[in-house]
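A single protein chain has been removed from this complex, and every other one stays in its place.
We call the chains A, B and C, going by the order they appear; numbering starts again at 1 in every chain.
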Amino acid sequence: MKKRVEMIVKSVSEIALDTFEMTLENAFTAKAAVPGQFLHLLVDGHTLRRPISIADINREKETITILFKQIGDGTKRLASFQSGMKVSAIGPGGNGFRYDASMATALLAGGGVGIPPLYCLGKELRKNGIQVKAVLGFQTENLVFYEEKFRQLGETYVVTDDGSYGYQGFVTDVLDQTGNFDHYFSCGPIPMLRAVTNKLGNDSGSISLEERLGCGVGACLACVIPADSEGGYRKICSDGPVFAAGEVML
Amino acid sequence: MKKRVEMIVKSVSEIALDTFEMTLENAFTAKAAVPGQFLHLLVDGHTLRRPISIADINREKETITILFKQIGDGTKRLASFQSGMKVSAIGPGGNGFRYDASMATALLAGGGVGIPPLYCLGKELRKNGIQVKAVLGFQTENLVFYEEKFRQLGETYVVTDDGSYGYQGFVTDVLDQTGNFDHYFSCGPIPMLRAVTNKLGNDSGSISLEERLGCGVGACLACVIPADSEGGYRKICSDGPVFAAGEVML
Amino acid sequence: MTQLTVDLPGLMLKNPVMPASGCFGFGREYSEFYDLKQLGAVIMKAATGEPRYGNKTPRVAETPSGMLNAIGLQNPGAEKIIVNEVPFLAEYNVPIIANVAGSTVEEYVKVASLFNNADSVNALELNISCPNVKEGGIQFGTDPDMAAEVTEKVKASSHLPVYVKLSPNVSDIVGMAKAVEAAGADGLSMINTITGMQINLSSRRPLLANKTGGMSGGAIKPIAIRMIYEVKQQVSIPIIGMGGISTAEDALEFLLAGASAIAVGTANFQNPYACPEIIDNLPHVLQQHGFDSVTDAVGKGHER
Partner (left out) sequence: MTQLTVDLPGLMLKNPVMPASGCFGFGREYSEFYDLKQLGAVIMKAATGEPRYGNKTPRVAETPSGMLNAIGLQNPGAEKIIVNEVPFLAEYNVPIIANVAGSTVEEYVKVASLFNNADSVNALELNISCPNVKEGGIQFGTDPDMAAEVTEKVKASSHLPVYVKLSPNVSDIVGMAKAVEAAGADGLSMINTITGMQINLSSRRPLLANKTGGMSGGAIKPIAIRMIYEVKQQVSIPIIGMGGISTAEDALEFLLAGASAIAVGTANFQNPYACPEIIDNLPHVLQQHGFDSVTDAVGKGHER
C-alpha cells in the first residue's frame, strides 16, 4: 500500500542563495526510501503537491533530507516552514536508481537542484564500496552547495556557467577530465541531460527527469515522456523519475 | 486618510465554546478607534476580509481586543493565530455609537457575538458617568462570556434560549425588568434586533447591524439595507454598522 | 443509519461517490492507497477508437484554487482498455462507467459498441466536452444539434445507459441538457472543465504545450453548482455532479443543487484518499443537516 504521511520538520536552513535544506522526520518514509525517489509535498494554499527529491536518508534518526530552490510560491512557503511543523507527504514516490552493485566506479553528473538525489545515491554507492566521482554544475558561485559533502564521497569537480567558481562552463565541459567509470548517473535540466547523454553516448548511464506533475502517482498522465516514435511512453512520476539513458526521448 | 495596518497578535484565548478573545496591538488603530467600529481582517487563503467588532480599546497599551465566534474557515484560522504573528487590518471601519453624553442611564441589549461592541461602549459610557444596565442573550450556558466584566459596569441580566444559565428565553423577555433608561443600544442577529426595536418602539435607541461585506469601505454596495420604501438605503459598512433605531428597515 | 445508496439507470450504487474520469486512470494507482471496493462506482479515463498519445508536455498548470490540464485524451484505445483494464477493476465488484470519446460520430459509436459487448461495464459516460483535442470533443459539446446526434447514435448502438457529460463552455447549458435528454440520454454528467490558459512570464508563451487547458478544482465549483441547479429545474434525467468537490460538505452542496451522485476529480491529486474520506464523512454531514439519506437531499436546495 502507498502512503500519505505527516512528516515533522526538524530543521530548515538556507545553504546557498534561495536554496534550502530541510530535514523531515517520519519512520515509514525513512525506512522505505531509496535514492532517486521523491516526496510529493502539500503546501497550504496550493492545489497541486510539490515534488522534491530525497537528498539524504537517515534510517537511525528516521529522517529524510531534501534540498530545494525557491522558484515560486510553493517552494517559498515550504522554505518558511518552522521546525516542529507538520508537512503532508506522499511517498516515497517513483523508482530509485538501479545499478550493478559490483561495479567499480560511478560518475555522478548533476546540475543545480538536480544534484540532491545524486548525493543520496553517492552515499549509498560508497557504502557498497563503489568509487564515486562527481561533476556538479551551478549557474554561479552563490548557488554552489554540498561541494564539501561530495568531496567526502570522492573526486569532485565544480563548474559554474559564468566561471565565478570552479571551472567555467557546463557539466559536459569537464566530463573529459573525469577518467573512466562503469556507469554514470545524471540529473538536472533537460538541456543538460541531453548534452550529457549525447557526450557519454557509448557509456551505460541513468538519468533522472523533471516534469510538471498532476497526481504524482501515475494516474493522470500529466508527466509522460515519449519512449519511442510509435506512441510508446513512460510516466516520469511512477515509471521514473529515473530512467536508463536512451530509454526515453529527451 | 483611511488605513490598512499590520496589527500584532498579543494574545488569543478561548473564553467560551468556540468563542475567542484576541488582543491586537497597533498604535494608529488603538488611537483612532471608537466603540461600535470594526476591524476588517485579512485571513490567509480568503478573498474577502472578515469584519469583527472592536470589543475593547486600551489606548495606553495601544491594543484592541476583539471577541469572535468560530463560524467557518475564516474565523477558524483567525483563532489559530499565535501571539507575535501579524494580522492585516483595515480600520477602524464604520461609524461608532453616537449618544448624548448627558444622559443618565443606558441600556445595553446584546445577543451572542453582538455583545462585544456593547462592552466597549459600556466602558466608555461609565467613564462618562453614565449608568449602564445590560441584558446579554446566549443560546446556551457554555456560550456565555463576559458576564463578570459587564457586572463590573452595572446591573447585568443573562438569558439563555434554553434556560441552561440565567433567565430562560430571549433578550426581549427580560427587558421589562430592567427599569428606566434614556437610550438603548442593541446589537445581535436581525430577528433579535427586530424584536428589541419593536418592544422598545417608543424609546430612543441605536442598533448595530451585520451583513456579508465585500469591500467593507462603502464602495461595492454589497451591504445595503433599505432606509425607506422609496429606494433609499444605507451601507452597513460605512454608514453603519450603527444606526438610530428606525433609521433602517429591518 | 444514514442511507447512502443511490439507484440510477444501470447503476445501483452503495454510495454516491465516484472518482471522475481522467483523474483516476483505471484505478490501479489508487488501489495502492485503499481498497477500491469502497467506491460507489469508478469512471474510467476516456477511451477512443484507436490508441492516442495525447498532447506534448507540459500538460498541467496550477491556477488559483484549481488547475489546468491538457492531457489530450491519451489512452490505449477501447479494445486494450477492455482487455487490460476492465478486468482489474471488475475484481473490486464496483460499478464501472466507461468514458467514451472520439473525433467523429462514428468513433463515438465504435467505442460505445465495444463497451457494449464488454463484460462488467455498467454505463457509458459520453464525453462530448473534452476541450483539449483539436477536433471532436468540444464541438459536440457546444452545439445542441451535434450533441443530440451523437447521443442518439450512441444510444442506438448500445444497450448500456448513457450519461452525457456536458461542457460548461456554453452560453446555454439548459439548452444543451434538454437537447441530449430529448435524444435519449439516460443521465447527465456535469461539469467537464472550463477552458483556460496560463502564460509563463519568463518564456512569454502559454505554459501548456497545448496552449489552452481545462480548468478544474475548487475554483469552478460555483459554476458547476449554478449549472446543475439550472439544469435540474428543466430536465428529469438524473445528474452526476462534479467540479471542485473535495469534502463531504461539497458533495452535499451538489446534492442540494440537484445532483443524484457525485464525482471527484482534481481532489484526488492533493489527497489520494479524497473519495473514501468523503464516503466516510457523508453520513455525519447528511445527519448534521437533517437528512437521513442521500436521496432525501437531492434537489433540496430548490424552492418548493
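Here is the rule we go by: a contact is a pair of C-beta atoms (placed from the backbone, for glycine too) under 8 Å apart; a residue touches a chain by one contact, two chains touch by 3 or more.
Source: prediction; values computed, not measured.
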| item | value |
| --- | --- |
| In the full complex, displayed partners of the excluded chain | B, C |
| From C:Q38, C:S120, C:S157 or C:T212, residue that would touch the chain that is not displayed | C:T212 |
| Chain not shown: contacting residue from C:A118, C:V170 or C:A261 | C:V170 |
| Identified contact with the non-displayed chain, of C:G196, C:P238 or C:P272 | C:G196 |
| Touching residues on chain B - with respect to the absent chain | 1-4, 42, 46-49, 90, 211-226, 231, 233, 238 |
| Touching residues (missing chain, whole complex) on chain C | 63-66, 68, 142, 169-172, 194-199, 201-202, 204-206, 211-212, 215, 217-223, 225-226, 229, 244, 249, 252-253, 256-257, 289, 300-301, 303 |
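Basically, only the chains that are shown with their structure count from here on.
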| item | value |
| --- | --- |
| Identifier of the chain whose CA centre is least distant from the whole-structure CA centre | C |
| By number of C-beta contact pairs, the top two chains | A-C |
| Chain centre separation (chain A, chain B; CA means) in Å | 55 |
| Distance between chain centroids, defined by C-alpha means - chain A, chain C (Å) | 36 |
